[in-house]
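Note that one protein chain is taken out, while the other chains of the complex remain in position.
Then we have chain A:
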Amino acid sequence: MSEEHRETGTGWPRPGEPARPSGPAGEPDPRPDAPDPDELSPLAPVEPVEPAPDEVAEPAEREAVPESEPEPGAAAGAGAPSAARRFSSAGAMIAVLLALLGFTLVVQFKTTSTDPTLAATREEDLVRISSDLDSRERRLRQEIELLEESQRQLRSGEQGRQAALEEATRRADELGILAGTLPAVGPGLEVRFSGPAKAVSSTRILDAVQELRGAGAEAMQIQGADGTAARIIASTYFVDGAEGALVVDGRRLTGPFTIMVIGDPATMRTALNIPGGVVASVRDGGGNVTSEDREVVEVSQLHAPIKLDHARPVS
């Protein structure tokens, strides 16, 4: 390749001329053509008009002369002075052109580096990029929908769990009130039993409790004169103790007794006062029963939870 090139380079004027016509079309062998890009003849229609013959002749002479000359710089200088006027104008032109080249080079660099994809891209590429972006956007949109869907599902699952938790909590509260493990508050009655032990026996108290339960009592506690209190739940028992005392769930209460009960006051009062009912039988025995409506009745006494040794929930 290099030998080839060198040959053509030395014999430039000859191959240069024949190469000219073939240049614009295909340039079968760029190397012979390349040696003289000044001989821009292939691309430049202007050139052949006048400078071509001149140059072809000129370089040939010059080449022949300087090759024998020892100093290349002197040779270059010797060629130019012959046309001093032309040199200055052409030199200025060259300077301007090269400055322009540097300028555009930098500008182009900046353009491509600041906006490497879009500004310097041609139309069909832009169309392709645009459609790429469109399909990407579609994909991302689908992904968003999917994610939103799963978010909805998770949220509804969470809501379901939340509702189940609330329901369970509510149930636990209700059961806790029923089982006596939670304090309760609400409207109800304060029923006071006073009188001799015979009139206010455990049977009478149990009757009263049953009556109140039948009337819809939801939470009850019984309190003795000395402040000892017991929560009344399903398993509470009442036994007559010594000296007119009442034993409730193992606690000894002395009269008079007060039952705090939460429920509908009117219904419960009616239930207590029915003829032949609790109030009547206590009064028959010489005792007295007073009941007061209360906006807020507090049933604060707690019953220790029963430890289950044998029963297990079914499920």
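Going forward, a residue touches a chain if its C-beta (ideal position, glycine included) is under 8 Å from a C-beta of that chain, and two chains touch if they have at least 3 such contacts; residues count from 1.
Convention: contacts and distances are computed from a predicted model.
In the listed set "RsiW-degrading membrane proteinase PrsW (M82 family)", "Small basic protein", "Glycine cleavage system H protein" or "Glutamate mutase epsilon subunit", the entry agreeing with the UniProt name of the missing subunit chain is "Small basic protein". Among A:102, A:216 or A:286, the one in contact with the hidden chain is A:102.
Even with one chain removed from view, chain A keeps its contact list with that chain: residues 2, 5-6, 9, 12, 27, 30-31, 33-40, 43-47, 51, 55, 58-59, 62-63, 66, 72, 75-76, 79-80, 86-87, 90-91, 93-108, 110-112, 119-120, 122, 124-125.
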